[in-house]
Every structure is written in C-alpha cells, then in structure tokens.
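Excluded from the complex is one protein chain; the other protein chains are retained at their positions.
Moving on, here comes subunit A:
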Amino acid sequence: MEQPNLNYIVELAGNDKVFKKKFIDILKCEFPNEKKEFLDNLNNNMPRAASLNVHKIKHKISVLGLEHGYERASVFEEELRDGITSMAEEFIAILECMDHFIKNIKV
C-alpha cells in the first residue's frame, strides 16, 4: 500500500523548523476530528455529509503525498454525493494508514 510522507511540508518549510512543528501539531489535532466526523456521518447513513468530509480530508491526503489515495478519494467523494458507499472500506484503510503515520511523526 502507498505510504504517506512529509516531502511537501519539508520542502515548504525549508529551514523553518517553527513552521514545520506548528504544521504537524495542527495536523495531529485536526485529522482525528475530521476522521471521526467522517465515520460518524458514514455510520449514520449521511453520505452527502460524508462526501464533504472526504473533500476536506483530500487536502491532507495530497499534502501527505498519497497520489493514488487522492485519486481514490476523489472517486469516493463523487460516489458519496450519489449516496453510494461501496468504497468505504478502501477509504477507511487510507485513513487508518494516515492516522498511524500522523501519530508517529516526531518533530
């Protein structure tokens, strides 16, 4: 499975360690909430609301360099808008992978 990385943030930060730490702190704080909100909406059979969550999470997917994950998330977002949830398992696997990576980032 495709693995997340911090290449984009490292390049953006350059030598700015303060920014890098700040960004990772925000990521660690924001991502679990977005993931939870998505799962709640999915479990409560609210696919349109879940599609908005996927849209928002897509940015983090791309920031973490998950190119294939981004493409799959885009398809899933479209499907959710039509009420189709068949890609849920695949997307949740991407989220779990990101979650594990984010939790283990050391600044």
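As a working rule, a contact is a pair of C-beta atoms (placed from the backbone, for glycine too) under 8 Å apart; a residue touches a chain by one contact, two chains touch by 3 or more; residues count from 1.
By our rule, contacts and distances are computed from a predicted model.
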From "Branched-chain amino acid transport system permease protein", "DNA-binding LytR/AlgR family response regulator", "Protein ImuA" or "2-hydroxyglutaryl-CoA dehydratase, D-component", the hidden chain's UniProt protein name: "DNA-binding LytR/AlgR family response regulator"
Among A:17, A:36 or A:59, the residue in touch with the chain that has been omitted: A:59
Residues from subunit A at the interface with the omitted partner, ascending: 8, 11-13, 16, 19, 22-23, 26-27, 29-30, 52, 55-56, 58-60, 62-63
